[in-house]
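One chain of protein is taken out of this complex; the other chains stay put.
Chain nomenclature is as follows: A, B and C, assigned in order of appearance, with residue numbering initiated at 1 for each chain independently.
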Amino acid sequence: MSQQIDSIKSYVLVFLSLIGLTLLTTGVAFVDLGAFNTVVALAIAASKMLLVILFFMQVRHSGGLVRVVILAGFFWFALLVAFTMSDYGTRSWTPTPVPWSSMAPPTHP
Amino acid sequence: MADHVNLEHATGMAHQFENLDQQQDADMLGIWLFLVTEIMFFGGVFASYAIYRWFYLPAFEGGSHILDIRLGATNTIVLLGSSLTMALSVRSAQTGNRRATVMFLILTMILGGAFLGIKGVEYHQKFVEHIVPSLDWAPEGKVLAELAPGGLQHAELYFIFYFAMTGLHALHMIIGMGLLLWLVLRARKGAFTPHYFAPVEVVGLYWHFVDIVWIFLFPLLYLIGGRY
Amino acid sequence: MTFLALFLFQSLPLQPEQASTIAQSVDHLYYFITLVTLFFTCLIFFLIFYFMIKYRRRSPGERPKAIEGSLPLEIMWTAIPTLIVAIIFIWSGRLYFQNSVAPPGSMEIVVTGKQWMWKVEHPEGQREINELHVPLGRPVKLTMTSEDVIHDFYVPAFRVKKDVLPGRYTSLWFEPTKTGTFHLFCAQYCGAFHAGMIGSVVVMEPRAYERWLAGGVHGESPEAAGERVFKESGCSTCHLADGSGPGPSLNGLYGHSVKLSSGQTITADDAYIHESIVLPAAKIVEHYQPIMPSFQGQLTEEQILNLIAYVRSLGSVTGKQ
Partner (left out) sequence: MSTALLEPRVQAPRNYLNAEYGWKSWLFTLDHKRIALLYMVSITVFFLIGASFAALMRIQLLSPQGELVQPETYNKLFTLHGIVMIFFFLIPSIPAVLGNFLVPLMVGARDLAFPKLNLLSWYIYVVGGLFTLFAAIAGGVDTGWTFYTPYSSTYSNTQVTAVAVGVFITGFSSILTGLNFIVTIHKMRAPGLTWFRMPLFLWAMYATSLIMILGTPVLAITIFLLAIEHLFHVGIFSPALGGDPLLFQHLFWFYSHPAVYIMILPSMGVVSEIIACFSRKRIFGYRVVAFSSVAIAVLGFLVWGHHMFVTGQSVYAGLVFSLLSFLVAIPSAIKVFNWTSTLYKGSISYDAPMLYALGFIGLFTMGGLTGLFLASLATDVHLNGTYFIVAHFHYIMVGGAVMGYLGGMHFWWPKISGRLYPNGWAAFAAVIIFIGFNLTFFPQFVLGYLGMPRRYAFYPAEFQVLNVMSTAGASVLGVGYLIPLIYFIWSMRYGPVAPKNPWGATGLEWQTASPPTTENFAEIPVVTQEAYAYSEAEQEVNLG
């Protein structure tokens, strides 16, 4: 499918940048960024994924249909997370039943 | 019908296709669709993990501090290395260099084995520390101190997801190793030519996908909340 | 044929009683959707039969003229259904939103679903099994939780239903408008006798309700009340005197030391017993499994205190630890 054949150098270059990103994400974990830690970790992981998909999996050379298929896959995963969160996230908006007399609040929202 | 059959053996083209390009396109679309089903398969457990982590962050942070970050990082690098050797084996199959294909495939299997070995060490560590949910869940000493603040129940939930996700990933690795072995045997017999190397590319894509799953597993499981 | 139909529909109620404030408005919405359904079903059936007869094949070789389609028609039968559906959505969404929040000052009642029975507790401590007595004309808010699996508190006559989940509270409210006895069903499958987990909601005149309430159980010693709650809540099924059940024995426990599965040793005091009732998994006695369900929200503080009094009375009984 991908008639162009990338040079070994380009593969090694991608590999080294992946190693770099791994060390980066491990290093950032030792810095206290509060909630941002997760965001940064996921951003680095996403960029590593893009590197692997575009270079190692040759999606750079492949046709539009394959790209649509990949995007559909991630979009459907996002649907699952988004709509499930739409329930969990908004559950506490309407007044949850005030517990009867002095009971402790429910174990989780 | 007969000429189709020996055509298949000669160039590896199946009878239902008109030409090799059509078969190659079909194979690529087929594996990518399979990888989409794998995205949704892992997606289910990642979504559940995300929701419970959002509920019980302190317990999950406690659990993640127990994991050995050095082993996790080395495992990531080992798996990235196996992805490199896999990509190089696909490249050498494309260029018709049979010896290099076999060599890189074997290298990929060695790195895959190393990853599973390190994973085995980590699992053993969990059994030693008695933090295996339901089978041997009795954390004590320093481990208990780490887990207690977030609530023991919810820490057990973290380790359920730890074992479920890394276990599923390891299972996919083992299947990948089996496929690589099958490829090595066929490559040695010279089954792959620059015109017909689809099996190597298909297993390569599967292997890269398993690597991507680990790329997300490592930060999500090992690096929650940071190590300060 | 019409006589038979009349007879059938006389003996067959087509609609449950309307016995709560929201029953009327839910039924109006129900009638509207029924009309929409009847209209479109008859339209489609009529069109099919009409076309089948008018355009039946006259001769074998007959070739009708090709008709590609018509955009205006397509737009019409996309817009009209969307409009109707939007009306239903807004109407039902508003109704649902109003019905989801209990009016302030409603009477608070705690309902506990347990495999195959409903346990109801009035604020005054009055307890009932599979029965719920409520006064006419006052909004009643139920705070519900389950001790084991998911159940569902469903009173068709009030048009209210809410699942009852273990480990958290769900609530529903209604305001009865008619006295009488109405069906109470469990509408979420919960095991062998799911079909038996039914009961009745009895709506009484306010005065009759006060008399019923006064006649209830009162004037009981804490230990006796504790012992009754101990049996009623099913504690006795696990905490056997000799400790052979799934739960540890409570004889000679109070004031003595207890070795936990985590290796720690603590003395069994009021706080430990209270926590073991509300958050059992927090401290597990050695060699026992963490299977005790949480009684959070099912036992009033008063009842937990009675239970502690009862366990304290067992402290002096020298039984196997």
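A few comments on the model shown:
The rule is simple: a contact is a pair of C-beta atoms (placed from the backbone, for glycine too) under 8 Å apart; a residue touches a chain by one contact, two chains touch by 3 or more.
The shown structure was predicted, so the numbers you read here are calculated from the model rather than taken from an experiment.
For the chain excluded from display, the touched partners among the shown chains of the whole complex are A, B, C. In the complete complex, the hidden chain is touched by one of B:Phe55, B:Tyr123 or B:Tyr196, namely B:Phe55.
The omitted chain makes contact with just one of the residues C:Ala102, C:Cys190 or C:Ile273: C:Cys190. Touching the omitted chain from chain B are residues 1, 14-18, 22, 25-26, 29-30, 33-34, 36-38, 40-45, 47-48, 51-52, 55-56, 133-135, 151, 153-154, 156-157, 160-161, 164. Mapped onto chain A, the interface with the missing chain covers residues 65, 72-73, 76, 79-80, 83-84, 86-94, 107-108. Chain C residues in contact with the hidden partner, per the touch definition given at the top, are 11-16, 25-26, 29-30, 33, 36-37, 40-41, 44-45, 47-48, 51-52, 55-58, 62-70, 73-74, 77-78, 81-82, 85-86, 88-89, 91-93, 95-97, 99-100, 115, 148-150, 152, 154, 156-157, 159-163, 165-168, 170, 183, 185-196, 198, 281, 290-291, 293-294.
To be clear about the criterion, only the chains that are shown with their structure count from here on.
If you average the CA atoms of chain A and of chain B, the two centres end up 16 Å from each other. If each chain is reduced to the centroid of its CA atoms, chain B and chain C end up 45 Å from each other.
Among the residues of chain A, those in touch with two or more other chains are 108. Looking at chain C, no residue sits in touch with two or more other chains. Those residues of chain A lying in contact with chain B across their complex are 1, 5-6, 8, 11-12, 14-15, 18-19, 22-23, 25-26, 28-33, 37-38, 41-42, 44-45, 48-49, 52-53, 55-58, 62-63, 65-66, 69-70, 72-74, 76-77, 80-81, 84-85, 88, 108-109.
Interface residues of chain B facing chain A in the complex, by the touch rule stated above, are 24-25, 28-29, 32-33, 35-36, 39-40, 43-44, 46-47, 50-51, 54-56, 69, 73, 76-77, 80-81, 83-84, 86-88, 91, 94-95, 201, 204-205, 208, 211-212, 215-216, 218-220, 222-228.
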